[in-house]
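Take a look at the following structure, please.
Every protein chain of the complex appears in place save one, which is left out.
Lettered A and B in written order, each chain numbered from 1.
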C-alpha cells in the first residue's frame, strides 16, 4: 500500500509540475490544485498507513493511526483552498486586465 | 447570478437547512467524533453557496444580511481572544481547559474552552470562503 501511495503521490506531483510549467494561466492554477492533492497523499503516506484504528478514542482499539500527519493535512487542505482561491482570482483578474492568459506575454519589463 | 429555477430554489432552501443542521452536528461532534470547526465551517459555507447559486444575490443578502469580511474578522478575533483569555489568567497563550457541567434538562455536558476557539475558526472559514466566491460573483 505504501508503494502504491508513493507512486500515486509521484504521479500527482509529476502532473502538477507539468501543468505549472505550462503557458496557460488556467493550467497553472489547475496544476497547483493537483500539486496540493499530491502533497496531501505524500504527507499521509510518510506517516505510515493503516497502522491502527482511526484516531478517535471512542473506538476501542489497541493501536491508532498516527493523528499528527492527519492534523497537518487538515491544515494543508484548508490552506490549499485559500491559495487556490487566491490564484484563481489572480488569474481571472490578470486575464481581464491584460487580455491574455499566456505566460509568455505576461513578462516583466526590462528594467524594473 | 440571476437564476429563476423554481425547482432548484425549492429544493435548495430545504437542502440548505438540512445541510446547516448537519453542519451544527459536525461542529459539536468534533470534540469526540469526526468533525470540528473547520468541517463545520466548510459545510456551512457550502450550504450558503448553494443558496447563492439557487437564488439571486439580492434575495440571499436580504435574508442573511452579513458582511463576510467582517465575519472573518470576528472569527479570528474570537479565536485570538480565547488565547488571550488564557494569558490573562496566567496560563500560556491558547491554553484550553474543560469542565463537566450538570445542566438541568440536558444532563451532564462537557464544556471546553476549545469550543469557543473552534467557533472562531468556523466563522473565519465561512467568512473567507464566501468573501472569495462572492467577490468573483459580484464582479459581472
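In the analysis below, a residue touches a chain if its C-beta (ideal position, glycine included) is under 8 Å from a C-beta of that chain, and two chains touch if they have at least 3 such contacts.
We take it that contacts and distances are computed from a predicted model.
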| item | value |
| --- | --- |
| Chain not present in the shown complex, as UniProt names it (candidates "Multisubunit sodium/proton antiporter, MrpA subunit", "Sulfate adenylyltransferase subunit 2", "Response regulator transcription factor" or "3-isopropylmalate dehydratase small subunit") | "Multisubunit sodium/proton antiporter, MrpA subunit" |
| Contacts of subunit A with the absent chain, listed as residue ranges | 1-15, 17-24, 26-27, 30, 33-34, 37-38, 40-42, 44-46, 48-58, 64-68, 70-71, 73-75, 77-86, 88-90, 92-93, 95-97, 101-104, 106-110 |
| In subunit B, positions touching the absent partner | 1, 26, 30-39, 42-43, 45-46, 49, 53, 68-69, 72-73, 75-76, 79-80, 83, 93-94, 96, 98, 110, 112, 114, 117-118, 120-121, 124-125, 127-129, 131-133, 135-140 |
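Basically, only the chains that are shown with their structure count from here on.
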| item | value |
| --- | --- |
| Subunit A-subunit B separation of Cα centroids, rounded to whole Å | 24 |
| Subunit B-touching residues of subunit A, taken from the complex the two chains share | 54, 56-58, 74, 78, 81-82, 85-86, 88-89, 92 |
| Residue numbers on subunit B that touch subunit A, as the complex places them | 32-34, 38, 125, 128-129, 132-133, 135-136 |
